[in-house]
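Here the complex is missing a single protein chain, while all its other protein chains stay put.
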Amino acid sequence: MKYPGRMLGEVLAHLGAKPNTIKYPYEPAVVQAGLRGKIKFFAEKCIGCKICEKDCPSDAITVNKLGDKRFECIFDLDKCIYCAQCVDSCPKKALTVTNEFELAQLDRHKLRFIFHAPDAPPAPAAQPEPPAAKTA
Amino acid sequence: MALFNIIVFPGILFLVIAGLWFEFVDRRMYARMQHRQGPPWFQPLADFIKLLAKETIIPEDANRFLFTAMPVMALTATISAFFYIPLWSPRALFSFPGDAVVVMYLLTIPTLTFFLAGWYSTSLYSMIGAVRSLTQLFAYEIPLFMAVLAPAMLANTWSLAGIAAYYTAHPLMALLNVPAFCVAMVTLLGKLEKVPFDIPEAETEIVAGAFTEYSGRHLALFRLAVDIEVVVAGSLIVAMFLPFGLALPWYLGIIVYLLKITLVVALIAILRTIMARLRIEQMVNFCWKILAPVALAQLLLNLVVKGFLKP
Partner (left out) sequence: MSKITIPIGPQHPALKEPASFKITLNGEEIYSMDMRLGYNHRGIEKACEERSFIQGLYLIERICGICSHSHSTAYIQALEELAGLQVPKRGLYIRTLIAELERIHSHLLWLGVAAHEVGFDTLLMYTWRDRELVMDHLAEIGGNRVNYAVNTMGGVRRDLTPDEIAHILKDVDTLEERTKYYAQVATEETTLVARLSKIGYLSQTDAEFLGAVGPTARACGVDRDVRRDDPYAAYGDVQFKVCVDHHGDVYGRVLVRVGELMESYSIIRQLMKNMPDGPIAVKSPRRIAAGEVYSRYEAPRGEDCHYVKSNGTDKPERVKIRAPTLANWRAVRKMIEGNYLADAPIIIAAIDPCFSCTDRAIELVRPAGAETLTWGALRQHGIDWHRKQGLDFAELNKKLNTQLGRVK
């Protein structure tokens, strides 16, 4: 049957209900575990084949050889489209994907993210992950 | 004392605060009914201040005088209408026989200013919005007038204060006016240009209708005028159709009055939540084919009742 105000019951029922929207950024956002966010680089696994560089659709990743078995990886977070193709392409699983997504910066230079190579002489595998640092 | 009444309470300052507050109530309820958070209480005020600080642009071809005068006109007309309406006692600030008609006409002025503002903005969207405003005015004004006429006729006076006094003396008679109350509520949506009758400012069709070219403080004044119009028109409806609790002491009376206005604002919010916008010709049809006959029937009913009561 047609009548005006078909949604009356529905809207009144929600009048006192807790809103479905959240007050992000005052409340944390719900993030799926599978979300593709920032890429992480494990320098000790990398062999410098540069397949990631070749397959990246937006030239966002650069792997530089600093010395014998020492590789640093530079991400341009503003170029990256977070497709994680580099992760799929890497033959040594030196890249993984995290669900970190709050990557906006006011200063453009901070968007260039460098995973430094382990200190020379190459550290043994005991050092799980090289400290990541931002450069200005 | 009169000056204090006009400027502070229950005059201009009160109206501004109430207008902004009820805009918040409306927006918050609208949001909550849509399962959203809605704005914080100071949002209307923040919007107002922000608009005041913004650049004001007047289109080159527009009539400068009318363009700037219209928001002020709209504001003054609504505010002056307010002084004749009895709020929490059967007495209004000013009153004379026949002031009900004057209030109705004063409340028509904002719509006319929308028309003139839109027409003299010389933008296509504004002009279409202006024409729609006027078309809509012709559609809802008659049913609204008839609906307001009904309680006045029963009370046998054209003075708002007189009407209030009559219903305070005969509270049960007010129940007779329920159909007219419904008609008045629906036409009020048309007057305030709210969904389903927000045709003159239909965002997805003609941007903002008559207000398209407005910006900065002129727009702020217009929006304030619309907010105040809600309170004034709401007060009129309350005085006409819900004349209860007028004999209470003033502090209780004010609370009852505010509750009644809240009720009207809530009704408006609910009505605009659950409907889609009509087309202009559907709106005109609806007003003439449904609202006008209902209002007429109410008039007839009141005439008959009056005939019974008199002798």
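Every chain is named by a letter (A and B) in the order it is written, and numbering of its residues begins at 1.
Keep this in mind: contacts are C-beta pairs under 8 Å (C-beta built on N, C-alpha and C of every residue); 3 or more make two chains touch, one makes a residue touch a chain.
All values reported here derive from a predicted model rather than from experimental measurement.
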{"item": "Hidden-chain contact residue, picked from the options B:M70, B:I237, B:L278 or B:A295", "value": "B:L278"}
{"item": "Residue among B:I79, B:I128 or B:I261 touching the omitted chain", "value": "B:I128"}
{"item": "Chain not shown, touching residues in chain A", "value": "1-7, 10-11, 20, 30, 32-36, 54-58, 81-85, 88, 97, 108-109"}
{"item": "Chain B residues that touch the omitted chain in the full complex", "value": "33-36, 124-125, 128, 195-196, 198-199, 202-207, 273-282"}
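One rule holds in what follows: only the chains that are shown with their structure count from here on.
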{"item": "For the chain A and chain B complex, residues of the former touching the latter", "value": "4-8, 11-12, 14-17, 19-21, 23"}
{"item": "List of chain B residues in touch with chain A within their complex", "value": "29, 31-38, 270-271, 273-275"}
